[in-house]
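One protein chain is absent from this view; the other protein chains keep their places.
Chain nomenclature is as follows: A, B and C, assigned in order of appearance, with residue numbering initiated at 1 for each chain independently.
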Amino acid sequence: MNSFGRIFRVGIFGESHGCCTGVCVDGCPPGIALSESDFEDDLRRRRSGEKGTTPRREADLPRIVSGVFNGFTTGSPIVVEIANNDTAAKDYALFRDIPRPGHADFTAEKKYGGYADFRGSGHFSGRLTAGLVAAGVIAKKIIAPAAVESRILEIGGSADWKEIIERCLTERDSAGGIVECTISGAPAGWGEPFFDSVESVIAHIVYAVPAVKGIEFGAGFAAARMYGSEHNDAFEGQEGATVTNHAGGVNGGITNGNPIVFRVAVKPTSSIARPQTTANIRTGATVTLEIPGRHDACIALRIPPVLEAAAAIAIADLKMIYRAEPQKKI
Amino acid sequence: MNSFGRIFRVGIFGESHGCCTGVCVDGCPPGIALSESDFEDDLRRRRSGEKGTTPRREADLPRIVSGVFNGFTTGSPIVVEIANNDTAAKDYALFRDIPRPGHADFTAEKKYGGYADFRGSGHFSGRLTAGLVAAGVIAKKIIAPAAVESRILEIGGSADWKEIIERCLTERDSAGGIVECTISGAPAGWGEPFFDSVESVIAHIVYAVPAVKGIEFGAGFAAARMYGSEHNDAFEGQEGATVTNHAGGVNGGITNGNPIVFRVAVKPTSSIARPQTTANIRTGATVTLEIPGRHDACIALRIPPVLEAAAAIAIADLKMIYRAEPQKKI
Amino acid sequence: MNSFGRIFRVGIFGESHGCCTGVCVDGCPPGIALSESDFEDDLRRRRSGEKGTTPRREADLPRIVSGVFNGFTTGSPIVVEIANNDTAAKDYALFRDIPRPGHADFTAEKKYGGYADFRGSGHFSGRLTAGLVAAGVIAKKIIAPAAVESRILEIGGSADWKEIIERCLTERDSAGGIVECTISGAPAGWGEPFFDSVESVIAHIVYAVPAVKGIEFGAGFAAARMYGSEHNDAFEGQEGATVTNHAGGVNGGITNGNPIVFRVAVKPTSSIARPQTTANIRTGATVTLEIPGRHDACIALRIPPVLEAAAAIAIADLKMIYRAEPQKKI
Partner (left out) sequence: MNSFGRIFRVGIFGESHGCCTGVCVDGCPPGIALSESDFEDDLRRRRSGEKGTTPRREADLPRIVSGVFNGFTTGSPIVVEIANNDTAAKDYALFRDIPRPGHADFTAEKKYGGYADFRGSGHFSGRLTAGLVAAGVIAKKIIAPAAVESRILEIGGSADWKEIIERCLTERDSAGGIVECTISGAPAGWGEPFFDSVESVIAHIVYAVPAVKGIEFGAGFAAARMYGSEHNDAFEGQEGATVTNHAGGVNGGITNGNPIVFRVAVKPTSSIARPQTTANIRTGATVTLEIPGRHDACIALRIPPVLEAAAAIAIADLKMIYRAEPQKKI
């Protein structure tokens, strides 16, 4: 399904080369100031334009279709659409016989039996994350004063990635990267033990972001190599602050009041112009595939605002659910 | 919430020192052979008893309360309960003032305002995974002929972990580990783009397993350090088989017919007998805490069947959802 | 599925002649005083024993399996089981060839392909409402100070139904009835426009109660014969009180602060001892069926506490959802 959340519910729609992509946000509280200009910053950050990102140029002007009146959210579903203008004609039908390695061409065919809109990867396009970013702008307002921030830790294994990108452009190749996201200011008590743990809910939506192949909280995979005596976060004082934050702000699935920290592994863009040896799945023949078109040499460069949006959406839902279950003191 | 799944829905209940833990499985198809003895193998594997696991000894005899008749599932909710017998009396109330580092004592207090059953970690106990394992036994039957298998890759950073465990027992410390899970035999086409991607759904339920702090699919975090030309999985033949499986069997959120492979980081058990410096959160004073009781020196040793159960539950749901959405050919 | 609710979620399980029926309540706030004796009154009202109700005699002693500690709800799932003791052996297999008219024998066969537990109607038995009543006891505590009350308006078309019941017992027949339910003390603002309107949510769960075939709010079907000038409820004063309550306390799907009033049509019990002409669906032959066993001559007599439970569960969920969506004033 294309929706996420129990109380603050987000659904995305659209195709890369259709008229637009968009998002429907249901369950947003009324009375939040919201205008089309509020989306600009994060949509611009997602658009990037930095060296290594796609030459496709979209204005990304959001249009609020419903749910906002006199400058405030009304409590009714908010639909935001972002038009597709710079859609280049290209013969994507080729990829039905020779599916692009690492791409969703093959799986889309298997799932949708040949009916998927394959132009520019259709509904599977990273372009759909524009709607996610738009929903994130609203979610960020809901979780305030808690705030979310992402940053790239490394690209292609390097914290100084300029050279990696250059190499990708020269070699018509692509690179992956690691992005870290921190949510600060969330109080203790959000989330649930087991199935709706903070980690479960964040990981669920983060894995909806194309190209994500790993997520770890706090010490993450490094924790697997630590002793308990190193890993345990000692408390100090009366507020639950911990000396270290190996838990990434979550114990037993519930926020502990320390920053929620997670890192995400982003695979290298699968669409590369460099020739690839693969198969024609109609004939079984080995072929060499060269993918024309405009691609991101490194999609990780554009992930930070998308990750922030995903995290904010998850946290907004948990915050609203927390409100529903009042805590009673003996 | 304590439930998971859209069609095949699993809910767990119970407390470590209550009468039992259990699981309710809703949406299970009728006509699946099922008896109490079917649960034995996986419950025994979870129980372990291996060096480094808890001295708590539970028979783990499952009792089918509903949903099975004449040896077959009926289509009605299946409730399975597993009694708690070996519950040692201990003063857990101490941990309300001095919450155990790395544990859910503090967050449970914040969320439930002092009403949580804190005996043996109550509803937060790893003991709840017995119910998950029971549901997994049913899920494994649904996903057949697809099959799921887990194995420990390393404990404390070592593929040969005997020494690590010895050190933990001697030092009254604990160790983490990495466990890999493989689902083979799943056809292409299961899962959804975006919010219900295979990775999203598996990660969601896997993060419900206590002590999991990271999950990666296929090449995972290593993918972030690869070039696209290395990472892309070339196709060979007509069936969608790929030469490599860096994608871990999932493209665009949908199974591609190759094995689904993921790895999980398990943190070291947070309950350690070794003295820890931490705080009394009522007074703010720095204190030394020694945790008595029976603990796993390495919970990762017991994770494999739990991980298999989680994966099988997720995949069973995706398989059933796939059936609901028939594919039509032009 | 056998669950209901978004935040306060209720799932029932069990079979008429299995070991027990029960309920799992997830999402219940912590800190609510709860003990097994709290269930007694409503379970006794449901059991009835009045003339015209089944001679099956169950003690209906509830057992709290989880989610309660030291006399209070913990916030974890609450499982309550009610044992089946008075299960008479009888040959229900007959009904697979000659399904009882008005009963679920035929549809259960079609849905579950012969695997359903058919003893005493299995999972379709009215006995499952014991779990619903148990959940209602908890829900009533959540919605307080709002309160819910049901009463029988008529049985067999008569407000004085003693004679009707006598006739049913003599003629080995059964009668239906109309039951009214009133929720008072709910403030304005609960519920949602459209899909989760108060009427939608209440009707959803009320139609889960076996034998219900109609539900109307406020003036209900009579409203279809009124003019707008008669039907509209004029306001008086500043608090939203209305002179009449033809709307049954709900406008635009949202509570208006006046009592929520609905009426339910309960069909006559389908199991009657009187001979019935019907078909053997294996052979197609016309046959005369006499149903032995213990039945309610009028199930409507036992519906009031079940209806209260259903209403309280629905309202508890809406109350908790309302809390999640804070109202902001300009």
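In this text, a residue touches a chain if its C-beta (ideal position, glycine included) is under 8 Å from a C-beta of that chain, and two chains touch if they have at least 3 such contacts.
Remember, predicted model here, so these are calculated numbers, not experimental data.
Contact with the omitted chain, checked across A:67, A:126, A:156 or A:304, is made by A:67. When the full complex is taken into account, the listed residue touching the unshown chain is C:168, out of C:138, C:168 or C:260.
Across C:139, C:254 or C:320, the single residue that touches the chain missing here is C:254. Seen across the whole complex, the unshown chain contacts chain C at 1-4, 6, 12, 99, 101-104, 106-108, 110-115, 123-124, 128, 154, 156-157, 168, 171, 173-178, 187-189, 191-197, 199-201, 203-205, 207-208, 210, 212-240, 242, 246-248, 250-257, 265-272, 274, 276-279, 281-284, 286, 300, 327-330. By the touch rule set out above, chain A reaches the unshown chain at residues 1-3, 9, 11-15, 18-22, 24, 26-27, 30-31, 65-67, 69, 72-79, 81, 111-113, 115-117, 119, 122-123.
Residue-level contact of chain B with the missing chain is found at 6-7, 27, 29-32, 72, 75-76, 193, 320-321, 323-330.
Convention: only the chains that are shown with their structure count from here on.
Put simply, the C-alpha centre of chain A and that of chain B have 25 angstrom between them.
Annotation for chain C: residues touching 2 or more other chains are 27, 30-31, 72, 75-76.
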